[in-house]
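Excluded from the complex is one protein chain; the other protein chains are retained at their positions.
Labels run A, B and C following the written order; every chain starts at residue 1.
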Amino acid sequence: MSAALILDACLVLLVLAVAVWTIAARETFPAIAGFVSYGLLLAIVWVRLSSVDVALTEAAIGGGATGVLLLGAAARLTDRAGRRPAGIGLRIMAGALCLAITAALAFVILTLPDPAPTLAPQAVAGLPATGVGNPITAVLVAYRGIDTLLEKIVLLLAVIGVWCLTPDDSWGALPAPWGTARQDDAIVLLARLLAPVGVVVGVYIVWVGADDPGGAFQGGTILAAMWLLVMMAGLIAPLPATSRRLRRVLVAGPALFLAVAFAGFAMSGDFLSYPPAYAKWLIKLIEAALTLSIAAMVGVLVIGPAVRKR
Amino acid sequence: MTAEQLYGLCGAGLVGLGLFGLITAELPLRRIVAFNLLGGGAFVVFGVIARRGAAAGLGGDPVPQALIITGVVVGFAATALAVTLVRRLHEETGTTKFDQDELPPETVKLSDATLSGGNP
Amino acid sequence: MSLLRDLFTVLMVSAGGFCFLAGTAGLLRFPDALTRLHALTKADNLGLGLIVLGLIAQAPGPLGALKLVAVWLLAQLAGATATQVLARAVRAEGRDSP
Partner (left out) sequence: MGEFLTGSACFVLAMVALGLVRILRGPADADRIMAPQLLGTGGIAVLLLLAAATGAPAVVDVALSLALLAAFASVAFVLAKGSPAPGKADEP
């Protein structure tokens, strides 16, 4: 038995144990501490599955955005689980159903066809036409560009949905996701030291995304985390939903993507097709604009709407 | 057993656990957490399929890997929207439980709440 | 030369692993949150530093080595801040519920 397989077994057991804890914990807060740990462990799982791009996404989302979102919500929602949890009958039925689904999935996993079907050769064969070296970036922005375009629109819709939940009398007010607590000097120091480094790392992750693991979403999420950190330290105020500057940044990326997609009709005769001569630069331009928009969208989604003044 | 099968079984277990939590959890926030756990398991199963497709010098099939990234992004957007909904519900009614019988009498009932948030 | 480099890596990574062992022993044995916080952020960061030192010898180039050091410095900053704010939270929690 090799060291690698022992490592994999340890990791799988640990992930499953943390998942059981997250589901079984009685109080909400321990469950969320478990869930944040689960996200960080999944980043290692992705590295073991040779999906470094996904590992970067999971680390940025699981370690930063989701944790801040859920911890903030857990502190504010004051209700606790009631005296009587779900009935024993329901639990047994749910348990049986879930066991059946797990067993079916396990059966599928163990009987997957061999050799496995793959699109990797086709993805690599098309790389020269796109000018980028990372096949995942090529899939995201070129081969399946329509998915990525719609995904950004889903993010925008979520932002609109979150803003729609502002109470009428608070429309235009500043969101105050962390109350108006006094500045904590340790957090201020962290923000002052970390934010500039984090911005550089975020831009770096986007830049290398053209040829190595990385990309707009991973880098944008890190930028969003830095924006959140500076706001958490109280160094800058959150922007209100009515801010025109914020709205411009939010739509800049999707709008540019859409414009290039339509320009494809004129330049090379089809929606979302890049003329080969400029493909690399168009993709980089779209990625740069998307990064800024993603940073703004993730930030707004975590901050949430303005709440009613009491 | 190969490492891929190990992770695949792990993903299958996570899907089952997440679904169990989604059905049995009492508080909406816990259901959101369970739903994300389920999503993570589904992504791992899909990631195993990507890993098995390793060819042409790549560590895995890039198409499912890119789809997983899209899935993570959409999952995050849905989570943020759900958390905001639950927070707003709590702001209006002081609770996030849907079971009206369990509410203490002085709590505003959902039906009476001014969910529109309009001025009186 | 390569053998000497590998020996250095083995020594440093083993020492780092020992620090993680010490940190976990502290987590398991120490009686309260403040001392556990101490074990967590001191021993583990030292362990990470030793592992980074050992891996620098295996790094592909000076830039790769620099990135490893950057990771360690960032982890130090995160560890120092988290300890500070968590320790305050522990003290506040203790005051609320004696």
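FYI, a residue touches a chain if its C-beta (ideal position, glycine included) is under 8 Å from a C-beta of that chain, and two chains touch if they have at least 3 such contacts.
Because the structure is predicted, anything quoted here is derived from the model rather than measured.
Visitor: Would you mind spotting which of A:V159, A:L194 or A:V260 touches the chain that isn't drawn?
Guide: For the chain that is not drawn, the touching residue is A:L194.
Visitor: Would you write out the residues of chain C that touch the absent chain, in ascending order?
Guide: The list for chain C reads 6, 9-10, 13-14, 16-17, 20-21, 23-24, 27-28, 33, 36-37, 40-41, 44-45, 47-48, 51-52, 55, 58-60, 64, 67-68, 70-72, 74-75, 77-79, 81-82, 85-86, 88-90, 92-93.
Visitor: If the hidden chain were put back, which residues of chain A would touch it?
Guide: Those residues of chain A that touch the unshown chain are 2-4, 6-7, 10-11, 13-14, 17-18, 21, 29-30, 33-34, 36-37, 40-41, 43-44, 47-48, 52, 55-56, 59-60, 63-64, 67-68, 71-72, 74-78, 178-181, 184, 187, 190, 194, 197-198, 201, 205, 208, 212-214, 218, 222, 225, 229, 232, 307, 310.
Basically, only the chains that are shown with their structure count from here on.
Visitor: How many Å are there between the centre of chain B and the centre of chain C, using C-alpha atoms for each centre?
Guide: Computed from C-alpha means, the inter-chain centre distance equals 32 Å.
Visitor: Give, as an integer number of Å, the spacing between the C-alpha centres of chain C and chain A.
Guide: 27
Visitor: I need the residues of chain B touching at least two other chains; which ones are they?
Guide: none
Visitor: Taking each residue of chain A in turn, which ones touch at least two of the other chains?
Guide: none
Visitor: Can you check the complex and tell me which residues of chain B touch chain A?
Guide: 3-21, 23-27, 29-30, 32-34, 36-37, 40-41, 43-45, 47-63, 65-70, 72-74, 76-81, 83-88, 90-91, 94-97, 99, 102, 116-119
Visitor: Provide the residue numbers of chain A that touch chain C in the complex, in ascending order.
Guide: Residue list for chain A touching chain C: 184, 186-187, 189-190, 193-194, 197.
Visitor: Which chain A residues qualify as touching chain B in the complex?
Guide: 4-5, 8-9, 12, 15-16, 19-20, 22-23, 28, 31-32, 35, 38-39, 42, 45-46, 48-54, 57-58, 61, 65-66, 69-70, 73-74, 76-79, 81-82, 85-86, 90-91, 94-95, 97-99, 101-103, 105-106, 109-110, 112, 116-121, 123-124, 135-136, 138-140, 143-144, 147-148, 151, 154-155, 157-158, 161-162, 165-169, 215, 217, 298, 301-302, 304-305, 307-308
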